[in-house]
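See structure below.
Excerpt of the complex: some chains, original placement.
Should a chain be cited, it is by its letter among A, B and C, assigned in written order, with residues numbered from 1 in that chain.
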Amino acid sequence: MSRYEKGKEVLEGIQDRSVEEIFKDLDDIAPDLSRFVVEFPYSEIYTRKEVDLKTRELCTVAALTVLGTVPQLKDHINAALNVGNSPVEVVEIIMQMCAYAGFPKAINGVVAAKEVFDERGLLQSGD
Amino acid sequence: MSRYEKGKEVLEGIQDRSVEEIFKDLDDIAPDLSRFVVEFPYSEIYTRKEVDLKTRELCTVAALTVLGTVPQLKDHINAALNVGNSPVEVVEIIMQMCAYAGFPKAINGVVAAKEVFDERGLLQSGD
Amino acid sequence: MSRYEKGKEVLEGIQDRSVEEIFKDLDDIAPDLSRFVVEFPYSEIYTRKEVDLKTRELCTVAALTVLGTVPQLKDHINAALNVGNSPVEVVEIIMQMCAYAGFPKAINGVVAAKEVFDERGLLQSGD
């Protein structure tokens, strides 16, 4: 299996979407950037056995909360849920970031989580 | 038990040092900042049961690698090892950050880990 | 008075809104994060007498301009005005940040201030 095929399988498994859907904004002007994402982090990092996917995705949620890059944070909140984290665990780690990156980043991270949970139908009855 | 006593117990357990040692640089000019660290994150966040300490500390290592604050990163690499992460797991998560915060932050994080491992005698014979 | 009650009084006084309104986005998925904001910075930092509220809020506006977290910047521009800073003082400190964090952050901060001033009816007739 090529690096691309291996990364595509991992990425599509984690995100539960096709790579065409994931990269629809990039593919007409920077297709190689999409390819790099598939071939490098998904083919070569997320496939390593040293840490399981559930923990990897929580750590990525922590990192993206600190960075404040909302579109990617939402993608990885979805991914974190897809690989076995509960909504409570995801929110907990975002909250924890208030100690390291301040309350604004933690609050904005929780707002992003709420949007994802809402899209997944996880906020019901009276929310 | 007061908030301070509870946080002190958790922090000293995680860091395997006394709070006096941990905050020796702060206590003569900002003792209340040390107290805040004990009473807020350690008493009120790290005591929560939603996520275990092993995972919390890995997420904190991820966050501090992204932030690039070396003294705190080294403290939490120590903490991550103390609560049950292996050196391999710690390095793996720091490496993973290259995809989210770039290679410079990941490389500087690994250099910090190497210093911690060396201080703990984990780099031996021919390393 | 409990830590929560004390922080609530301070926060509602500064923001001139109820905590329910302030945290309406967080309360269904991360109510403890709202509680932390009330109990820690508002109950334990903003109540300290070492620096007055007017100066504290200007410093927070400076910090949030640098961080670029717009929702919180807008909240604290409102707060800065509520505790006695003039619109001119607020804009002046945001402008000053161009020297420390570059023009983009200063410009985006001024745009946030303009939105707040507009919501408060401070931009009138020919402005």
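In the analysis below, a residue touches a chain if its C-beta (ideal position, glycine included) is under 8 Å from a C-beta of that chain, and two chains touch if they have at least 3 such contacts.
Keep in mind that this is a model prediction, so the values were computed, not measured.
Q: Counting all identical protein chains, and not just the 3 shown, how many does the complete complex contain?
A: 6
What we mean here is this: only the chains that are shown with their structure count from here on.
Q: Since chain A and chain C are copies that touch, is their contact same (over half of the numbers shared) or different (under half)?
A: different
Q: In terms of C-beta pairs in contact, which two chains are most connected?
A: Per chain pair, the contact count peaks at A-B.
Q: Centroid of chain B to centroid of chain C, CA atoms only: how many Å?
A: 30
Q: Please compute the C-alpha centroid of chain A, do the same for chain C, then give the distance between them in whole Å.
A: About 30 Å, centre to centre.
Q: Enumerate the residues of chain B that touch no fewer than two other chains.
A: Residue numbers touching two or more other chains: 40.
Q: Mind listing the chain A positions that touch chain B in their complex?
A: 40-41, 45, 48, 50-51, 55-56, 58-67, 72, 88-89, 92-93, 95-101
Q: Residues of chain C touching chain A in their complex?
A: Chain C reaches chain A through residues 25-26, 28-30, 32-33, 36-37, 41, 64, 67-69, 71-72.
Q: What residues of chain A sit close enough to touch chain C in their complex?
A: 68, 87, 91, 94-95, 98, 102-108, 110-111, 113-114, 117, 123, 127
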